[in-house]
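Here's a slice of the assembly, chains where they normally sit.
Chains here go by letter, A and B, matching the order in which they are written, and residues are numbered from 1 within each.
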Amino acid sequence: MKLTELFLVTIVTERILRDDLVDLIRDNGGKGYTITDVEGEGSRGTRVSDFEGKNVKIETVVSREVGNKIIDQIAEHYFENYAVIVYANPVKVVRGDKYI
Amino acid sequence: MKLTELFLVTIVTERILRDDLVDLIRDNGGKGYTITDVEGEGSRGTRVSDFEGKNVKIETVVSREVGNKIIDQIAEHYFENYAVIVYANPVKVVRGDKYI
């Protein structure tokens, strides 16, 4: 089975940002996403969250180019005022051409 | 602590396939799995899902050989008619000999 190297971008943030980030992923070329309800604590921004503990994890498999765009847009719009963690790692994807 | 390099295979698909895929993992040599209820959208197959939005993520840590078998079997049996995304990445596992 042919595997394509793409990037898994993972975002963990406040649930209130869920729909905004799904739109952001789509607007920057992401073809899909997976959302998981999670709990957690971590380094935070300046805003005291009303939703401490209740977070959402959003994952998307994208090309490096789309991943960089998504990361830059999240940094620009959400890092100052929201609790957001974003990381990426390479993954080998089956039928990877569907995600580019 | 000695770490063994193995592969984390991640499958995101319709919930209706959950039990079939757990059997498939076991039948091909997987020693365990983790299941998470998730939501999502993505590239789909030809079947219009009655379960749009409600998906399941199945993760299994396996050898490269077992991982390839699992991926090939999923591709052969489910890619045509179901929404399935499959990707893999190397992970360093503690007590990795238990997973081979």
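The rule we apply is simple: contacts are C-beta pairs under 8 Å (C-beta built on N, C-alpha and C of every residue); 3 or more make two chains touch, one makes a residue touch a chain.
Keep in mind it's a predicted model, so treat the numbers as computed, not measured.
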item: Copy count for the complete homomeric assembly [2 present here]; value: 3
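Everything that follows uses one rule, which is that only the chains that are shown with their structure count from here on.
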item: Geometric centre distance via CA averages, subunit B-subunit A, whole Å; value: 21
item: Residue numbers on subunit B that touch subunit A, as the complex places them; value: 10, 12, 36-43, 55, 57, 68, 71-72, 74-75, 79, 85-89
item: List of subunit A residues in touch with subunit B within their complex; value: 1, 3, 6, 8, 31-36, 61, 89-95, 98-99
